[in-house]
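For chain A:
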Amino acid sequence: MDIKQQWIPGNFKSVPDIGHTAQHDVVQHGWTPITTTTSVLGVVFDSGVALAADTLTSYGSMACFQNNPRILTVNQNIIVAAAGEYSDYQFIRDVVEEKVRTEKSLNDGISMKPKALHTWLSRVLYNRRTKMKPLWSTFLVAGVQNDVPFLGEIDKLGTAFADEQIASGYGAYLALPLMRKAIDEKREKFNSKLTKDEAIDLLKKCMEVLYYRDARSHDKYQIGIVTKDSVETQNLALKPRWEVAKLVQGYE
Partner candidate 1 sequence: MSIMDYNGGALIGMKGKDCVAIATDKRFGIQAQTVSLDFTKVFQINPHTYMGFPGLATDIFTVYEKIMFRKRLYELKENRKISPKALASLVSNLLYENRFSPFFVEPMIVALDEVTLEPYMCDMDLIGCVNKSDNFVVGGTSSSQLYGLCEALWEPDMEEDQLFETISQALVSACNRDAISGWGAKVYIIKKDKIIVRDIKTRMD
Partner candidate 2 sequence: MAMLSLCGLSDDTLFKSKCEVEENEAFETFQSDNTVNQMNLYSLPGNPVENMRMITARDTMGRPIELNFHHGTTTLGFLYQGGIVLAVDSRATGGQYIGSQCMKKIVEINDFMLGTLAGGAADCVYWDRVLSKQCRLHELRNKERISVTAASKIMSNMIYYYKGYGLSIGMMLAGYDKNGPSLFYIDNDGSRTPGKVFSVGSGSIYAFGVLDSGYKWDLTDEEAQKLGQRAIFHATHRDAYSGGIVRVYHITKDGWKHIKNEDCDEIYDRVKNEAK
């Protein structure tokens, strides 16, 4: 970089070191998820946003750590949930907590807003992917900004977007249709958004469905709820009904 800055046209330059293929393999080993978590769900309701994620961390197919929460309360305005590599989530958690602490210590009454964190995370993740050293995680950022609920996703490339219902990983296939259906029905029938209780019931239902079919899911999970003036995280456990199992046929 420095040599390039000093370059003057006409100066003689030696051949740049273009390196040896095998030594400088950009697709490096080690940048691959090892301790992983499965899907996260998020849904917007009339006065806030709710997120759900289970507490299991897998090591391959081993259900390794069964009590690893991954919904982070950032401040009184934002919650973040993560899926994917757990260590990368922990790294981001440390960074975000540091950010919040610095902000608090300034004591100027200004705190981070959800859209700001969403953009910030997208820049950090994009920067890492451009260096080919990705943080192998997907983040959901939820909060209320100017009385409007906000829910956004950022994936490991830095692909960022906002929507009213988001699910990552397996949830995108299993839970998202349920969520879209519930929200659309409510809108069509009553021309309104889900209430808080409806949203929580919806997430509980989705987590149950995921537990039945997602082999990396777990029956203990958390729901984080953020509204205009409160943030809370509930610890929940499923009571699965396995009697339906015998009705599933065609695999034996």
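The rule is short, and it goes like this: a contact is a pair of C-beta atoms (placed from the backbone, for glycine too) under 8 Å apart; a residue touches a chain by one contact, two chains touch by 3 or more; residues count from 1.
If you want to know what made the cut, all candidates are chains of the complex that A comes from, given by their letters.
Treat the numbers as computed from the prediction; the structure is a model and nothing was measured.
*Asks:* Tell me which of 1 or 2 touches chain A in this complex.
*Replies:* The answer is candidate 2.
*Asks:* Residue numbers of chain A touching candidate 2 in their complex, please.
*Replies:* So the residues of chain A touching candidate 2 come out as 1, 4-5, 7, 9-13, 15-16, 18-21, 23-27, 91, 94-96, 98-99, 102-103, 106, 108, 110, 120, 123-124, 126-127, 130-132, 157.
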